[in-house]
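Only one protein chain is missing; all other protein chains are in place.
Moving on, here comes chain A:
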Amino acid sequence: MAIDGLIILDNTGRPIIQSGFRSTSAAYPMLHVDAFNNALPKSHRSGDIDPVIYVPPYNVADSPSACCHVECADMRILCPVSGDVDPLFAFAFLQTFIDILREYFGALSAATLKDNFDVVYQLLEETLDAGGHPLTTSPNALRDIVLPPSLLSKLLSVAGANLNSTINSGSGGGPFSSPIPWRKAGLRYNSNEIYFDMVEDLTAIVNKHGTTLSCSVWGKIETNAKLSGTPDCLLTFTNPHVITDCAFHPCIRLQRWKRDSSMSFVPPDGHFTLAEYRYTPTATATSARFISTGPPSAALAAKENIPIPFLLKPTVELTDSGGTFEFKLTSRMPSQTMEALVAEMYLGEGAGGVKCVASRGDGGGNLGRRAHDTMSTGGSATGSWTFDAKKMAVRWELPVVPPSSVWLLRGSFTSPSSGPRPAHALQVRFTVPSYTFSSLKIDQLKVTGETYKPYKGVRGKTSGNVEWRW
């Protein structure tokens, strides 16, 4: 159960940085880079390339291997594995490593990594040993061994090199002195704060009759803790029954959650995801929360599904040389405003000549616009559309969708002689600020073990991704 190493490629497919690959032949990493670069052009979309590529052996004496890879900003990170390794192990490690890089460098790009390659190397050395066993991956502990390229280390490199090594070996008992693996020892903050962001994401498929086929809401509690010492937190909820299938950060005491559905933990320092969950509505709670404007079948589906916060009526007519379409979108949110709503439809290979008219459907928007004057500015009064010639998709954007508003997009397109073959579905994405589907409520946060009273903050945020078929 170990991976062979890690290779970071830039967008031209050339390696920027790779780990040692000490126990393999020199050609081994190149073999994987080639295998990946060969596989890439064979896939229609870049996302379609198999995530686990089979790599035949270079010598007959070698055994074949597999190349796991993920995309990360403008780079690809490859993770060759040989032997009967769990590819999830590889993917989990890749994700962890990417998270660490983000923690160190912020937004990632090939250029950033090149600029800081010595730090990346040190990180590789500390997170992954040559046998492919992950070593230290908790950002809190890593910061003790590898200095982030922050102002601090800039200062150090100017002020005197030896400081560097003394800091590494000295201060507070050295690395791994903390009894809690995910938390640094001896942290001090002037103001103690902890913030919880409940981020929920809805994914759903709606069929052409407007019936919800599948729908799920996944939530995350993203936390930012800036607390001194070793605080022991107890987070309780007023309605913990609305969430199920939780996955927790290792800091959470699982037995305690099992007993009374409260989260008891000593948090890591800084940003981390405390828990992930799935929202499972009870039948009565949800149907009351949305205005049911949909057909009866949709109302029926609401009993087991979370209602989609909007209604879409797509009408598409195809001819031999193209087609016309009309999309009518109605918000079903009772009081919240949806934002950044984007609907996209693939029109088929070779489609073109797209002409559309976007308008606001509910009485020309007069009433609605006055009511929400502060929010709707410029083009958002009608929405806007574009045609993405690369993706062959028409894109309809509604920056602000007030409750119960109605929006229209009418248009036509042409297709090459083989006839139109558009996608029979629209992909709709949106966000709703300060809102959660689950309305999971934090009852209170108790901090014990320390004397201070921290400042607490809670926010909700929702995004959605709905496939609406026609």
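As a working rule, a residue touches a chain if its C-beta (ideal position, glycine included) is under 8 Å from a C-beta of that chain, and two chains touch if they have at least 3 such contacts; residues count from 1.
Simple rule for what comes next: contacts and distances are computed from a predicted model.
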Task: Pick, from "NUBP1 factor", "MAGE domain-containing protein", "AP complex subunit beta" or "CST complex subunit STN1", the protein name that UniProt gives for the chain of this complex that is not shown.
output: "AP complex subunit beta"
Residue of A:Lys258, A:Lys390 or A:Lys453 touching the missing chain in the full complex: A:Lys258
Message: Touching the hidden chain in the complete assembly: which of A:Pro56, A:Gly186 or A:Gly353 does that?
response: A:Pro56
- line: The one of A:Gln18, A:Ser405 or A:Ser438 in touch with the missing chain is A:Gln18
- request: Just name the one of A:Tyr346, A:Trp396, A:Phe413 or A:Tyr435 that touches the chain not displayed here.
  value: A:Tyr346
Message: Give me the chain A residues in contact with the hidden chain, please.
response: 1-2, 15-18, 20, 22-23, 30, 43-45, 47-48, 50-54, 56-57, 60-64, 66, 68-70, 81-89, 91-93, 95-96, 111, 114-119, 121-122, 125, 129-131, 133-138, 145, 149, 153-154, 157, 160-162, 164-165, 168-169, 174-176, 181, 201, 203, 205, 207, 213-214, 216, 218, 244-250, 254-255, 257-258, 273, 275-276, 278, 346, 348-349, 421, 423-425, 427, 467, 469
